[in-house]
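The complex is shown incomplete by one protein chain, all other protein chains being positioned as in the whole.
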Amino acid sequence: MRRILPGFPLTLGFSVIYLTLIVLIPFAALAAKAFSGSWLHLWQVITSPRVVASYELSFGTSLLASLINGFFGFITAWVLTRYQFPGRKILDSLVDLPFALPTAVAGIALTALYAPNGWVGSLLAKVGIAAAFNRLGIVIALVFIGFPFVVRTLQPVLASLSEEVEEASALLGATRFQTFRRVIFPAALPALLTGITLSFGRAIGEYGSIVFISGNIPFKTEITPLLIVAKLEQYDYQGAAGIGLVMLLASFSILVVVNGVQWWNARRINPTH
Amino acid sequence: MSIRIEGLSKKFAGHVAVQNASIEVGTGKLVALLGPSGSGKTTLLRLIAGLEFPDAGQVFFHGEEVTQKSAYERRAGFVFQHYALFQHLSVFDNIAFGLEVRSRATRPAKEEIRERVHNLLKLVQLEAFAKRFPSQLSGGQRQRIALARALAIEPRVLLLDEPFGALDAKVRKELRAWLRRFHDETHITSLFVTHDQEEAFEVADEVVILNHGSIQQIGAPGLIQREPANAFVQDFLGLDFQI
Partner (left out) sequence: MAGAIQDLTAVRSKTRLRRATEEGPLVRWMLILLSVGFFAAFLLLPLVAVFAEGFRRGATLYFKTFTDPVTLDAIKLTLVTAAIAVPCNTLFGVAAAWAITRFEFRGKQFFSTLIDLPLWVSPVVGGLIYVLLFGSQGVLGPWLQAHHWRIIYATPGIVIATVFVTFPFVARGLIPLMQAQGVAEEEAALTLGARGWQVFLRVTLPKIKWGLLYGIILANARAMGEFGAVSVVSGHIRGLTNTVPLQIEILYNEYAFAAAFALASLLSLLALVTLGVKTYVEWRARQQLEQAQS
């Protein structure tokens, strides 16, 4: 088929070759390594108690952090799109800070803050709460890095909500809270779910911001990516590849969930589609 | 420079846009492609311009087959419905574009380019606007600049896609009359697309009526009004039922 605009073979060819070299071949190596050698060994590694403990840890802390981000992220997105107040513009640009800040920097900063002798850590210690080298520390770090996802996903949706719909609701007698609960929130829900899922997806793979504050205590505060590194250091390439595959599977499932949410949302609006 | 198309057909993703279209546009004539939206008239125009390639059929410019030639090779000047002016270039640079991109061998000297651009600006009565940018112009002015830009490459034929579609009624009427006068002066073979029958009948020498991708009737405005070829034409033009 002749194409009007020039450059199709060049651009597509270059991009595909680039992706093949950078992505497809290395991932094929991952799969190859995972299944090379004894499959029993592979199974043993990915189901060993220590590794399973890390799955639970990563999953549990990421979920909690994403929900917290969902709540505060919603409020922040709301406040940024609907209200005027001094410093609004600065807050808006700084929302992306966790995105722009290198993970290692975030990691050591959070540890310094929440360690028992840190600014916040010492305050919390007075009330008997330890916020570093345990699960709580991990959740705090994950809240930090996942925050922008919820806010940035919600902002355009909240900004595009039609004011007339809210006016109609008010004219029909709904209180402001009712309007929010019945009209605004349902409209924003898909974006909120997407944001939470994106935050979750980022959290389970996160490494740099966690390894400092977690303390890396086996069975207690080891996150799954750390175990991959551990396996590599032991030259158990197959084991590392196996855990890597499990993580990939998890990421892929999240991708499916996100697409599912979008699809559900489209169906909701267009039932006959 | 005449235009002839024979048996042109084009399908897009399963739906037929143009079916077996054959038209002849005599040298120096101004012909309108008229039809409701979705009738395939824009697709037909783009096929003639070389912005789409047909699934079947042929296109001839002055007897020479150009079906496989690209838009530029056909030397068809095209005026887009929404002007497609280069937003980041001044009016002058927009018009000069077709001359600036020529290879060194065929590119005119700077002085000549400047003269040609100013002549064109004079032709479309916008001499004072050379340094302005498209975003600073009104719709009608943009349309005339788009026309000047297309003329700069001295095209063999001029193709206009709903040239006045995006303008309001008063400006439309003025530009309509202007286009007719312009054509009378330059005699360049022109084909334009419209869904407005008043426009087609007022401006064109000949009208081609399209529906669902196939040609319903071709003829001079008066002839079509007296003798509509079928029920669709009658309906579309709102003519009285005649036995």
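Order of writing sets the chain letters: A and B. Residues in each chain are counted from 1.
The rule is simple: a residue touches a chain if its C-beta (ideal position, glycine included) is under 8 Å from a C-beta of that chain, and two chains touch if they have at least 3 such contacts.
Just so you know, these numbers come straight off a predicted model, no measurement behind them.
Novice: One chain isn't shown here. Among B:T27, B:Q68 or B:Q87, which residue touches it?
Specialist: Result: among the candidates, B:Q87 touches the missing chain.
Novice: Specify the residue from the set A:T76, A:T153, A:T194 or A:T221 that touches the hidden chain.
Specialist: Only one listed residue reaches the unshown chain, and that is A:T76.
Novice: Can you tell me which of A:V120, A:L136 or A:L189 touches the chain that was removed from the display?
Specialist: Only one of A:V120, A:L136 or A:L189 touches the chain omitted from view, namely A:V120.
Novice: Would you write out the residues of chain B that touch the absent chain, in ascending order?
Specialist: 49-51, 70-72, 76-78, 80, 82, 84-88, 97-98, 101-102, 135, 149-150, 152-153
Novice: Could I get the residues of chain A that touch the absent chain, sorted low to high?
Specialist: Chain A touches the missing chain through residues 3-8, 10-12, 14-16, 18-19, 22-23, 25-27, 29-30, 32-33, 72, 75-76, 78-80, 83, 85, 87, 91-98, 100-110, 112-113, 118-120, 140, 143-144, 147, 163, 166-167, 170-173, 176, 179, 201, 204-208, 212, 224-226, 228-229, 232, 235, 237, 240-241, 244, 247-248, 251-252, 254-255.
The working rule: only the chains that are shown with their structure count from here on.
Novice: Distance between chain A and chain B based on Cα centroids, please, to the nearest Å.
Specialist: 52
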